[in-house]
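Every protein chain of the complex appears in place save one, which is left out.
Take a look at subunit A:
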Amino acid sequence: MEEGNKIPKSASSRLCCRCNERKPALKRPKTLEQICRKCFYEVFEEEIHQVIVGNQLFKAGERVAIGASGGKDSTVLAYVMSELNRRHNYGLDLFLLSVDEGITGYRDDSLETVKRNEVQYGLPLKIVSYKELYGWTMDEIVKVIGLKNNCTFCGVFRRQALDRGAAYLKVDKLVTGHNADDIAETVLLNILRGDVARLSRCTSITTGEDGPIPRCKPFKYTYEKEIVIYPCSYCKNLNQNHTYAYFKKLDYFSTECIYSPNAYRGFAREFIKDLERIRPRAIVDIIKSGENFRISTSTKMPEQGTCERCGYISSQKWCKACVLLEGLNRGLPKLGIGRSRGLENGNGNRKDMEQNGDVRSIESKQCGSLDF
């Protein structure tokens, strides 16, 4: 142990840069600091608290639903939100809101995790299902439309499902676990597709304030790597059985959606991951660039109105979900898929889904079909 309080910060520093006491366990991608586990927990939680407070995400007394899928981001989000709510007295009423798309072997398993979370964190859980909202499960939809454009349907339906669940719970806000990597991917995706409307909105930390339920993303500046490492602790028991490996507090569910392999977002993700390897700050830098985009006033942007059929927010006569449903019910599965220059679903984030796909597949050659 070194005497003195200041140890020069060098690349070969052997102690945590924050406490100078413990062995570092992690190199933070955001800052390249070497930090011990205990300090990491503190810094992680404190930074998120600052994002919440600095961006005035909540007001005391609000009812807030946490979009929970059972995956890593939403599990950590649920834990951190309830912890910070308690520690800093946000005064929030927290709920867990889950969407059951009806994907066998994927969603049914991850919902078990959310049910456990309900017990572990003491947060009331509401599950909304595609079946009860739309009369179709994703499995049934895929049987009709095939393995293309799955994410188009799922993403559109999920957005509405979350809003309807939130309305049922009478919450004031919805929070989702989108992290820095997700948002950087979305910025890139929107550039690659020339989706100016979404590009102008996708970096906002709160969206949909003019819609049914505002949504915010407390993890906007949080790296995926840190979210993954946060709950993990693999400790070796030095007994005869060599048993070990337990998650510190949180268990989460991790598989890829079985319908996701062709999603266009995958390309953006690969690229972001490669970039992160070379220069980890690239992720927050891309988000910063995204925030700094200014859309020329001569660009025509879609106007937001409401859907004639269901009253949901829409920039077309019918919202996308109604168009897709109409197609399904009439046996015209391609309805709503294909080249149409009109931009639908006015409120911005194309990503209300779990890193899987795209609301509009028309520019994507991988999973979209260009025929009519």
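In the analysis below, a residue touches a chain if its C-beta (ideal position, glycine included) is under 8 Å from a C-beta of that chain, and two chains touch if they have at least 3 such contacts; residues count from 1.
Basically, contacts and distances are computed from a predicted model.
Missing chain, UniProt protein name, picked from "Mitochondrial intermembrane space import and assembly protein 40", "WD repeat-containing protein 46", "Ubiquitin-related modifier 1 homolog" or "Serine-threonine kinase receptor-associated protein": "Ubiquitin-related modifier 1 homolog".
If you put the hidden chain back, the residue from A:Glu46, A:Glu270, A:Asp285 or A:Glu308 that touches it is A:Glu270. From the options A:Val43, A:Ile127 or A:Val228, the residue with contact to the chain not on display is A:Val228. Considering the whole complex, the residue from A:Gly102, A:Gly155 or A:Gly177 that touches the absent chain is A:Gly177.
Not every partner is drawn; the one left out touches subunit A at residues 23-27, 34, 37, 69, 71-74, 177-179, 182, 224-225, 227-229, 232-236, 241-242, 244-245, 254-257, 260, 269-270, 273-274, 276-277, 353-356.
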